[in-house]
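All protein chains of the complex are present and in place, except for one that has been dropped.
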Amino acid sequence: MNSNVFQLMEQIKNEKINCSLMEVCGTHTMAIAKSGIRGILPDNIRLLTGPGCPVCVTSQADIDAVIELSCHPDVILVTFGDMMRVPGSKGSLQEARSQGADIRIVYSPLETLEIASENPQRQVVFLGIGFETTAPTVAATVQRADQLKLKNLSVYSVHKLVPPVLRAIFTDKMVQVDGLICPGHVSVVTGIYPFAELAVQFQKPMVITGFDPEDILQGIALLIGQLKSGEAKAELQYRRAVRPEGNPTARQLLTQVFEPVDALWRGLGAIPASGLNFNIHYRDYDARRRFQIEVGNETEIPGCSCGAVLSGKLEPDQCPLFGNACTPIQPVGPCMVSQEGACAATYRYQLLRR
Amino acid sequence: MCLGVPGQIIEIQPDLGAVADIDGNQVTISVALLPEVEIGDYVLIHAGFAMEIIDLQLAIETKQLLQEFQELNK
Partner (left out) sequence: MKHSHILLAHGSGGRLSQQLIEEMFVSSFDKHAVPRELNDGAVLALPPGKVVMSTDSFVISPLFFPGGDIGKLAVSGTVNDLVACGSRPLYLSTAFILEEGFSLDSLRRIVQSMADTARLAGVELVTGDTKVVEKGSVDQIFINTAGIGVVPDGVVYQPGRINAGDRVLVTGTIGDHGLTILAEREGFKFNTPVTSDCAPLHEIGQSLQPFGEKVHCMRDPTRGGLATVLNELAVQAGLGIQVEEERIPILDAVRSACNMLGMDPLYMANEGKMVIICEPGISEKVLSTLRSIDVSKNATDIGEVISQPAGMVLIKTALGIERILTALEGEHVPRIC
């Protein structure tokens, strides 16, 4: 592999190999769109958006349940900004807030501790999204809440795990993915081993990649290299931040607070042991339990193909709603919501090419 | 799913807290996931937590790639 970025770009531009590479992680989708890398890839190399995007895979039923909860006058719903515009079946958190729900955006789950202690008469519910990177931060926050004896804090956990969904995608015979750009920060926690296991089992190259443009270019080049030589292993590009063994303290926190549960992934259906919810020691913090929430059914939006797009089965512009009923200004499904979601990114690049 | 930025630990606080410097911004973070961290360490910060210590030498090597490219383009 060439260490010169310019030559790397030229190299990738001139690759004749026909392949589909999946950017598992939502942050990679953002970084790739922002750096412009999508614009230099030849038509024979396709970048697919994957399921590692909380905005895209949080089930509609869960969003509906959370919106309903936020409408209780006693409840302060606290969330990361990412989730504000995601459509449930009847609107988004942003719309609920405009109609009077007390919904607050935070950067860190730790901020909920202050909100809870300053509002002892109200119930503070944190919408716990994110994968193995974020779940430990929520676990640590809940442990701290326990120490501080904060009784009015709970978490609606829709945390999910990456390896099980990758397994589901690879097991699906309809899916056409040749290699994975693996999430760099999830790997900070998990280490390389879960991806190595998947690479061997499914014979797919995987590269744990960082988020700067040069990281992503190196990651793509390494994947192409493996495909050309017929290898299928997990490689570590993001060596400056990921230790091969991951972060054991973070993983231990996850085990202390959570346990794996079956989870509903928007557009992908139920995947066993792919989510996290509180274990028996911390179940008092489970908002579903505390408020006795029965999550309704997933409402299918006719024509919405987000599930197929998220699992690499369909390209955005193959969705019947793309560009007419579903646009960035009026998104129907989650892939169009985030400015850099697969469908939103494709929509803009098509506009440019016209 | 995981925005993370590097920062340098400039202060350790009681109860698994720390202050990190990110280009002049001083940010109070938790080191609950990385209790072994020391003043001077560069760490990856996500959602208000230090996630991992960053190997500075490797970080510099990656940055050099982009700089080489920018030089070439001038």
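Order of writing sets the chain letters: A and B. Residues in each chain are counted from 1.
We take it that a residue touches a chain if its C-beta (ideal position, glycine included) is under 8 Å from a C-beta of that chain, and two chains touch if they have at least 3 such contacts.
What you are looking at is a predicted structure, and each value in this text was computed from that prediction instead of being measured.
K.L.:
So one chain is hidden, and I want to know which residue out of A:Gln94, A:Gln143, A:Gln256 or A:Asn279 touches that hidden chain in the complete assembly.
P.N.:
Answer from the full complex: A:Gln94 touches the omitted chain.
K.L.:
From the listed residues B:Cys2, B:Ala18, B:Leu33 or B:Ile54, report the one that touches the chain absent from this view.
P.N.:
B:Cys2
K.L.:
Specify the residue from the set A:Gln60, A:Ser108, A:Ser157 or A:Asn247 that touches the hidden chain.
P.N.:
Reading the full complex, the residue touching the unseen chain is A:Ser108.
K.L.:
From the list A:Val24, A:Val55 or A:Leu150, pick the residue that touches the absent chain.
P.N.:
Missing-chain contact among the listed residues: A:Val55.
K.L.:
Given that one chain is not shown, which residue among A:Arg38, A:Arg122, A:Arg239 or A:Lys313 touches it?
P.N.:
For the chain that is not drawn, the touching residue is A:Arg38.
K.L.:
Across the whole complex, list the residues on chain A that are touched by the chain not included here.
P.N.:
Residues touching the hidden chain, for chain A, are 5, 9, 26-27, 30, 33-40, 53-55, 80-82, 84-85, 94, 105-108, 110-111, 114-115, 129-130, 134, 213, 217, 328-329, 338-339, 348-349, 351-352, 354.
K.L.:
Which positions on chain B touch the chain that was left off?
P.N.:
Per the touch rule, chain B residues meeting the hidden chain are 1-3, 5, 7, 22-28, 45-48, 66, 69-70, 73.
The definition used in the following text is that only the chains that are shown with their structure count from here on.
K.L.:
Please tell me the distance, in whole Å, between the geometric centres of chain A and chain B computed from their C-alpha atoms.
P.N.:
22
K.L.:
With touch defined as at the start, can you tell me which chain B residues reach chain A in the complex?
P.N.:
That would be residues 1-4, 30, 32-35, 44, 46-49, 51-52, 54-56, 58-59, 61-63, 65-66, 68-69, 72-73 of chain B.
K.L.:
Touching residues of chain A toward chain B in the complex: what are they?
P.N.:
3-6, 8, 25-27, 52-54, 80, 107-111, 130-131, 133-134, 136-137, 140, 143-144, 183-186, 188-189, 210-215, 218, 239-243, 247, 249-250, 253
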